[in-house]
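Attaching a single structure in structure tokens format; questions to follow.
The complex is shown incomplete by one protein chain, all other protein chains being positioned as in the whole.
When the chains are written out, they are named A, B and C in that same order, and each has its own residue count from 1.
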Amino acid sequence: LFDEVLARGAVREAVSDRAWLQALLDAESALARAQAKVGLITDHEATAVANACQPERIDLAELSREAGAHASPVVPLVRMLREHAGPSVHFGTTSQDILDTATMLVVRRALEPMLVDLVGAAKAAADLARLYRGKPMAGRSLLRQGAPITFGLKAARWLSALSAAIERLRVIDRDRLAVQLGGPVGTLDAYGDKAFVLVVAFGGELGLGVPVLPWHTDRTRIADLAGALGTAAGTIGKIARDVTLLAQDEVAEVAEASPGGSSAMPHKKNAIAAISALACAKQAPGLVATLFASMTQEHERAAGAWQAEWRPLRELLVSVGSAASWLRASLSGLSVDPAKLRAHLNHLIKESGVDTTGQATELVDRVLAAWEAP
Amino acid sequence: LFDEVLARGAVREAVSDRAWLQALLDAESALARAQAKVGLITDHEATAVANACQPERIDLAELSREAGAHASPVVPLVRMLREHAGPSVHFGTTSQDILDTATMLVVRRALEPMLVDLVGAAKAAADLARLYRGKPMAGRSLLRQGAPITFGLKAARWLSALSAAIERLRVIDRDRLAVQLGGPVGTLDAYGDKAFVLVVAFGGELGLGVPVLPWHTDRTRIADLAGALGTAAGTIGKIARDVTLLAQDEVAEVAEASPGGSSAMPHKKNAIAAISALACAKQAPGLVATLFASMTQEHERAAGAWQAEWRPLRELLVSVGSAASWLRASLSGLSVDPAKLRAHLNHLIKESGVDTTGQATELVDRVLAAWEAP
Amino acid sequence: LFDEVLARGAVREAVSDRAWLQALLDAESALARAQAKVGLITDHEATAVANACQPERIDLAELSREAGAHASPVVPLVRMLREHAGPSVHFGTTSQDILDTATMLVVRRALEPMLVDLVGAAKAAADLARLYRGKPMAGRSLLRQGAPITFGLKAARWLSALSAAIERLRVIDRDRLAVQLGGPVGTLDAYGDKAFVLVVAFGGELGLGVPVLPWHTDRTRIADLAGALGTAAGTIGKIARDVTLLAQDEVAEVAEASPGGSSAMPHKKNAIAAISALACAKQAPGLVATLFASMTQEHERAAGAWQAEWRPLRELLVSVGSAASWLRASLSGLSVDPAKLRAHLNHLIKESGVDTTGQATELVDRVLAAWEAP
Partner (left out) sequence: LFDEVLARGAVREAVSDRAWLQALLDAESALARAQAKVGLITDHEATAVANACQPERIDLAELSREAGAHASPVVPLVRMLREHAGPSVHFGTTSQDILDTATMLVVRRALEPMLVDLVGAAKAAADLARLYRGKPMAGRSLLRQGAPITFGLKAARWLSALSAAIERLRVIDRDRLAVQLGGPVGTLDAYGDKAFVLVVAFGGELGLGVPVLPWHTDRTRIADLAGALGTAAGTIGKIARDVTLLAQDEVAEVAEASPGGSSAMPHKKNAIAAISALACAKQAPGLVATLFASMTQEHERAAGAWQAEWRPLRELLVSVGSAASWLRASLSGLSVDPAKLRAHLNHLIKESGVDTTGQATELVDRVLAAWEAP
């Protein structure tokens, strides 16, 4: 009911139960392939596992139901897979290995559309920066007019902050997504001297990083991801806040392309995209805090704090993805009213006696150059 | 996939899209009945509205889809209802009136099973308090043995904290759930001199409180609810933490009735219910923070912060409901090992020289008396 | 350096180290008096304890230094007091008993000036509601003009939300502040059959409530307080946000009495009080979350989560106290510009065709009547 507002765009699907199941199956299947590659199981067995790992062969409802008894959906999944493919399924591994690896896959698959929307929003900001590079307007400080800027500079600021947020997410995607493989207490004890080549092969199969150590209770990867998502949300929130303020009747310097209506006030034109982006972005800080608080995981594998990550991570990905999608919609269609810019500027110049936009255009050029650099 | 772990019990269903749609329809329908009662529309019109407000007549998927364009599902719902029942649907009201009122209904319907589980957990704690009233064991402070208590006293503490949490939720249910009715900017302008009797009638139809003023941007009701849910979660977390600690191999003073297995370690008996309760309870503080942070709502109706409430409120209800359900399961089947209690007690008495449980049994009696008082 | 911005008013002093030391001494001294009253120690001993409990006899720096070795300042305090008054100091009690009781005293002493400022802000809102009861202006929804209200209705909303926040804090002050007394593991074992009369006497000495059970690891009292403070902060934030929006150059419907200047823009008039109130209010949700998360306290007394409460509780009291003080300053001197109200209203009426404030004045009267009711 609220999804089109608070879970817009492709990330919602990328973190659905179906997507997570696919990732679990991908992880089990890749593990079997890697084990065949290093000689721990036969190619035939790996093929049987791969054949079993078809989502249409899994009853998602039954899986979910059984998950409760073990505080993990992997235990019943393994049971189901073994019915098809025997004991070479899930060999020497533990449920957290598979679930954490699947989570990394889900994260990667969710980051992809999220980054598309963030880059789309950044491009729209870049377009605005170019178009209004030297267009003077009132700059505002503490919600009061301060001194002139250009609209291009305002858009360049949005672009610059978005670039920083995008860069952080790309670094996470590149450096911090890794397979998990350790077995019950992280000693890789089932694999003998094949253990380390197996981890490398497992990472290779999935295109994920290879950790020095199993990270069952070292959640710095999740925390780094949470932080980067929080940064992205905060950046989106800042820009969306600007749009809603600029779109007030009394300011009216911008308007969205498809403003929303009201059930009771037909004359109203609401900056729905920015408002929704803001609503989504506001979800992030609390969810980030939950993920940071869940880092306190006991011993070799945690009693509660690990399970506590699942829902907030999913919610966080959805919220930031949705916020990015809305922001892109807001900025892509943003129209600027030159008459209003001029009217407020004139008022400001009269009040302040300041009539210069300083280095605004040079700043715009520098931000655009940095954005366009390969 | 994670729902059986993190969204156990009946609350999940009570806050589903289907349940929220039902509540929206209940609100529209009750509003029409109230308007007929005070003479603003005819009985015939009210009946037409009631007939339109059948969930099976609403295409939930279409409704959700259209909700995005207005940052609210009520705008398209009204359009659909008016196709059936004409302009007397949603007369003089605004989407937030209906959504806030529906939210209050959803909250009430979610609190009911949550309270059943909390009371069930409290009863189980009371049973343990009675059964082990005078059974001495080691009391622990800073995770070290301190001085003797009785197991009954430990259980009485759980009971006492649960009672406080239950009481807070009951007060919210009784005093803080109210209809919302104000129209676009909260002036009740469509209703003329019928406005105030209408609000009373609307509250009466739904069994909800009647506010002095529309509370569109006064979110103290939501905040009070969030606080009470946070208190309940923290209380559950405390008890579940105790159970997981008492169930460690090296302590082993308690065991759950249906411990969970492991995909890799068949000998292990995990206190799955307490662990899951803990995982659920950990969701609460971050969600509560989001709801408190969303109180900063602009002017007569907010641009983003209102929409920002929907998902965390739903998540919070589900998390606390699930935690309550797990805690009840954990405590209801908890077995106590007298030999272990005795062994640790003996060690403690030797170390500390203290061999008294002080007023433990009297304290148990007082807590039980307070719990059993009408 | 930041205190005049983020720790304004009298609460800062009420939660200072000096104030907390005084409360610790008050608790030790009251306990001795209560013990004398019920015959556990002599009057002479109680007088000796009272004489020792003079803040000027305690070296605060030394006390703080020693606190680290025990994760509590009470252990060294008791050592110091016993040097003066012998073993009847701190008889049968534990450091958490004294620190928790002192915390309750500090809370009460901090709530007093906080409530004075909140009531002051509410009175200012009531004055505005009376003065501008029927003064029409543009009502705003989603940061767009929606339909007419009166300024009095806006102020009545502020008043109504403040009333709710004040009421919650008063209920906490009346019902949820209680002494802590249990001894090391909460069995009151040192006091024999005097235990229960002692707790009553202890509560009586300090004017605090008497709990059914020691609440060493039942932190529902702290959580309820945190929730009520979070509600107050959110309410203040909402009102301060309104003021900052109304004080924008382009809206300019209100101005603060003592707007702040700028180091670089002499023409600017910033709504400093509202801005500072907002900055303070924003501290609350995160701190509230920390306190809720700290409820998971192990066994009879916690290993870390208890100590984790001290700083956030202090910060939360200071932030809300400061926010209340700023809000009172903002509202007390708020001037309203009728010409601007009229200009925006005319624009709105033209756009919307709506020219009624509905039940605005009646709503104002009802809120004022509720506020003035005894």
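Definition applied: a contact is a pair of C-beta atoms (placed from the backbone, for glycine too) under 8 Å apart; a residue touches a chain by one contact, two chains touch by 3 or more.
These numbers were taken from a predicted model, which means no experiment stands behind them.
*Asks:* Out of B:G286, B:G321 or B:G358, point to the residue that touches the absent chain in the complete complex.
*Replies:* Of the candidates B:G286, B:G321 or B:G358, B:G286 is in touch with the missing chain.
*Asks:* Out of C:Q35, C:S163, C:N270 or C:T357, which residue would touch the omitted chain in the full complex?
*Replies:* Considering the complete complex, C:N270 is the one touching the chain left out.
*Asks:* Could you tell which one of C:G39, C:G192, C:G261 or C:P338 touches the chain left off the display?
*Replies:* Touches the omitted chain: C:G261.
*Asks:* For chain A, which residues lie in contact with the unshown chain of the complex?
*Replies:* Against the missing chain, chain A presents residues 71, 139-143, 146-149, 153-154, 156-157, 160-161, 164-165, 168, 183-191, 195-196, 212-213, 215, 217-220, 223-224, 226-228, 230-231, 233-235, 237-238, 241-242, 245, 278, 281-282, 284-286, 288-290, 292-293, 295-303, 354, 356-360, 362-363, 366-367, 370.
*Asks:* Which positions on chain C touch the chain that was left off?
*Replies:* Counting over the whole complex, chain C touches the hidden chain at residues 1-8, 17, 20-21, 60, 63-75, 78, 90, 93-95, 183-184, 240, 244, 258, 260-265, 270-272, 275-280, 282-283, 285-290, 293-294, 303-308, 310-312, 314-315, 319.
*Asks:* List the residues of chain B that touch the chain left out of this view.
*Replies:* Contacting residues on chain B, toward the hidden partner: 138, 141-147, 244-245, 247-251, 262, 265, 267-271, 275, 285-286, 289, 293, 344, 347-348, 351-354.
Simple rule for what comes next: only the chains that are shown with their structure count from here on.
*Asks:* Report, in degrees rounded to the nearest 5, the angle of the rotation taking chain B onto chain C when the C-alpha atoms are fitted.
*Replies:* Superposing the C-alpha atoms of chain B on chain C needs a rotation of 180 degrees.
*Asks:* Do chain A and chain C face each other with the same patch, meaning over half of the contact numbers show up on both, or with different patches?
*Replies:* same
*Asks:* Centroid from C-alpha atoms only, then distance chain B to chain C, rounded to Å. What do you get?
*Replies:* 26
*Asks:* Counting in whole Å, what is the centre-to-centre distance of chain A and chain C, each centre being its mean C-alpha position?
*Replies:* 37
*Asks:* Mark out which residues of chain B touch at least two other chains, giving numbers and ranges.
*Replies:* Touching at least two other chains: 71, 183-184, 278, 282, 285-286, 288-290, 293, 303.
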